[in-house]
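With one protein chain withheld, the remaining protein chains of the complex are depicted in position.
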Amino acid sequence: MNAEYVLKRFLLFLAVIVVAVSINFIIPRLRDTNPIKERLYQLAAQGGVNVGKMEEMIEVWEKKFGLDQPLWKQYINYWNDVIRLDFGKTIADFTPVINEIMRSAPWTIGMLSVATVIAFVVGTVFGALLAWPKTGNFVKIFVPFLMTLSAIPYYLLGIVMIYTFAIYWPILPTSGAYGFGVRPEWSIEMVLSVISHAIMPAGSIVLTSIGFWGLGMRGMMITTMGEDYMKFAEYKGLKENRIFLSYGVRNAMLPQVTGLAISLGTILAGSVLVEVIFAYPGLGNLLYTAISSNDYFLMQGIMIFVIVSLGFALFVVDLLYPLIDPRINLQEQQS
Amino acid sequence: MTNFALSVENLKVYYHTSGGPVKAVEGVSFNLSKGEKLGLVGESGSGKSTIALALMRSHKPPAIIEEGSINLGQTNLLDLSEENMRKTRLSGISMIPQGAMNSLNPVARIRKQVVDALSDHSFKFKKAERETFLRELMESVELDPKVLNLFPHELSGGMKQRVCIAISISLKPQVIIADEPTSALDVIVQRQVIETLSKVQEELGAACVLIGHDMGLMAQFADKIGIMYAGKLVEIGSVNDIFKNPTHPYTRLLIESLPDTKGKRPLIGIPGLPPSLLNLAPGCSFCLRIEKENRKEIPWVEISKDHFIQKCDICSDYGKVKTKK
Amino acid sequence: MKALKLINDNRMLTAGIITLIFVIFFGVIGSWFVDRERADVGAGRPAQPPSLDHWLGTDQQGRDVFADIVYGTPGTLKIGLIAAFVGVGVGTILGFISGYFGGYIDNFIRFISDVFMTIPVLMILIVLASLLDVMSNTMLGLLIAAFGWMGALRVTRAQVLTMRERAYIQVAKLNGVNDLEIIFKEMIPNLLPFIAASLVGASAGAVLASLGLSALGLGPQNEPSIGLTIFWVLHYGALIRELWWWFMPPIIVMVLLFIGLFMITAGLDRIANPRLRTKV
Partner (left out) sequence: MASLLQATNISKEYVSGTFLKKRNLALKEISFSVEETPPSITCIAGESGSGKTTMARLLAGLLDKSGGELLYKGKSLNKMNSEEKLTFKKEVQTIFQDPFEVYNPFYKVDHVLTTPLKKFGITSNKSDSDKMILSALEEVGLRPDETLGRFPHQLSGGQRQRIMVARAFLLRPKIIIADEPVSMVDASLRATILEELKLLREKHGISIVYITHDLTTAYQVADNILILYKGYLKEAGSVEVVINNPQHPYTKLLVDSIPQPDPDIKWGKLDISATQELLETPGVGWRNS
């Protein structure tokens, strides 16, 4: 593999981490007042925090921010904590931030990756068929429908879906990840409950993104069909199916696959809005909770976790990409 | 009629556009015996590539074959079902494509691209047999069998084109069509490719149609040359007849405009532009180029054995005196 | 003339522009007929279904829903346009610098843009908006623009790179034309369809982000916008209470807006990338 290519991607990954950590370092310092102290006093005034915890909190906070120390020293200390995955503790119930993240992330990853993969597969197949001249017209009547859906913001579709399928015609649950009465363990009841709760949030994402994949694939497929190797494949007397799949789709897919990888990578950043609207207990909802309750440690923890995982995922994808496109090293050389 | 490997009769291919039919190929006929090499020459837009597509029945709408027949041995290709035509491609008639640089699937190894063609024509090999077959195929076009394991971007232009030749002959077709197979290649590589093509064609005993605009290449390769002009075949004859006794005024001007290295002389171009093929009226289209007119049906005249021209009364002497050396 | 013919040939673009004009006029003309005060809290009785007095009913705080949308639509459009123009403007300029001059500047700009492309923009916007106390629609637009310039940069840079190698740029150089004139007279005219497509695409993206931020309650609270309306819808549980006249109209207006923008993008794309045009 081309050393220059790997080196460039790795530097990008490092830079993303530095940016992420630095943003997080700056965020609480953006305000003149000390947000945490403010928030703690506010809670104490409402009697929301017991005093013992609050003192411990202030201690943690002072150690962490070390506001009496010079800025560069604070910055270095901050890096120290991050490297040890010490993101501090939540304000609400004083659990380590990393535990909260680890509890929420699987829900987000599970629901969104299934939704993304479904949308990708359906959209790509649709797009390829749309561009293929021998596809029957019955496929083409779906085009305006798909295009309309892809133009709608997913969270607005989510709202309409909740009203339609959970309130007006209550066949699906409105919110949460599983039913109240169900115990979170491996059982058929639990699995069914998880699925029924995921249908709407996942569905709103699938419906609004099929068009994106479909139109992208259609464009690439049209380009691909103009290529000389498609003509030669026909002169070779290959079967229609093989020309379509191994020559057409296989090549037109390449940018789609990059897109899929990026989408899967961005999953952790997730669809905050969808999770909030459906009260789905994922990372997005956790972030929203952190914002609503001014929980800085939690906010920072989520940000770092998400940005670093995302950067890492994209780095891995970049390294794997030459496997699906053997020309990648060459192109890199030319660009 | 009939021990011709390929016989094309009165072929007409029109592109149906909103402005009316574009008569890309207008009544072209020629015959090719087994092992014979025809060079089909013409400037861009003369219909030579459309003929290639029609021979493979790979023309796409709005192009439609209006009339004529394409006989491969005893079978008229235009009568075959889609599926039978597909099977005939490569096994009966094969085409070496124009864009050598991009004619191979960039994400598949060469081996797969050869094997795909074999398996879609129901060739079943044992693994060892298959490898022997592939190795011999590669050697027949002077390529190292290791090439089979490479991707197209790892090959040079000439190697890619030789891979295309190898694929095209893999099922031993009776007819090979080569549509400007060397258009993007350097002179030496072009020579390698054309000589490879000659060699495999001779070994197979297949008839071959080489399409191009380079008369030099035709002189090196072909036994017989056909000159296309504005959708029509205006002259056809043996390579010697065409070069020594060009009779149609277009052919004559074409031959005279060719630069060579046998002594310096003024270069003479062909005046005017070819006529638009959209709604082209019947009659002599070369007359239009030199601002004359002949709307009559132009007869097909045999001026010596196997040397035919479309003989127009008005323009046939055009340029004869003026360009005489 | 040429432009007219283009629009005539490009039905997608035409339909998109008509839809967009419809949405814009809805806000402009609506405001001639509806008083601004009707969109204020307590203008009517809360949560009333549509009636002659309140065409689309009222919300939980007694705002007239129709007035709220009429005054909210321009607000949302304004956020989108500010973000799009600033973002695409910055992106296009950087793209030109990057593509035209190349070298270390190019490497640096590309690197920064790659970093920005890799970070989760919406999430950072959410966190920043929550910290910055976004006061006005303009501010929200600028905030979104700060993270929305990379697309235009990529498109412009790629186009400039191919154009720079085009022989007509070489001819211009040999004709004694200077760098600035080459950029403005030789390159930009050919880039216009791409810049236009970027603008429309960026507007859609910015409206999407601003709606989202406002719907979470992180946008400006004292200027009307559709996002704010959605926020109140979610806040007061309008769904569960089946107050359909409250949440459906803003959704419909926004869906129309997005479909219009989408069709314009698709239409412009067809101009910029001729290969997507149906072949003759």
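So that you can tell them apart, the chains are marked A, B and C in the order they are listed, and the count of residues begins at 1 in each.
Basically, a contact is a pair of C-beta atoms (placed from the backbone, for glycine too) under 8 Å apart; a residue touches a chain by one contact, two chains touch by 3 or more.
Bear in mind the structure is a predicted one, so any value in this text is a computation, not a measurement.
For the chain excluded from display, the touched partners among the shown chains of the whole complex are A, B, C. Screening B:Glu83, B:Glu136 or B:Asp186 for touch with the missing chain picks out B:Asp186. Of the candidate positions B:Ser29, B:Ser69, B:Ser119 or B:Gln220, contact with the unshown chain belongs to B:Gln220. Considering C:Ala172, C:Leu218, C:Ala238 or C:Ile251, the position touching the chain not shown turns out to be C:Ala172 (whole complex).
The chain not shown here touches chain B at positions 43-44, 142, 186-192, 194-196, 213-217, 219-220, 239-240, 243, 253-255, 257-262, 264-270, 273.
For chain A, the list of residues touching the undisplayed chain reads 3-4, 7-8, 333. Contact between chain C and the absent chain runs through residues 107, 166-168, 170-177, 186, 189-190.
The rule we apply is simple: only the chains that are shown with their structure count from here on.
Computed centre separation for the pair chain A/chain C is 22 angstrom, with centres defined by C-alpha atoms. With each centre defined as the average position of its C-alpha atoms, the distance from chain B to chain C rounds to 53 Å. Shared interface positions of chain B, i.e. residues touching 2 or more other chains, are not present. Across the assembly, chain C contributes no residue that touches 2 or more other chains. Residues 227-229, 231-240, 242, 246-247, 250-251, 254, 324-327, 330 of chain A are the ones touching chain B in the complex. Interface residues of chain B, counted against chain A in their complex, comprise 56, 58, 86-91, 94-95, 97-99, 101-108, 116-117, 120-121, 151, 153, 164, 167-168.
Contacts from chain C toward chain A in the complex involve residues 111, 114-115, 118-120, 122-124, 126-127, 130-132, 208, 211-212, 215-216, 218, 230, 233-234, 239-240, 242, 244, 247-248, 251, 254-255, 258-259, 261-263, 266, 273, 275-276.
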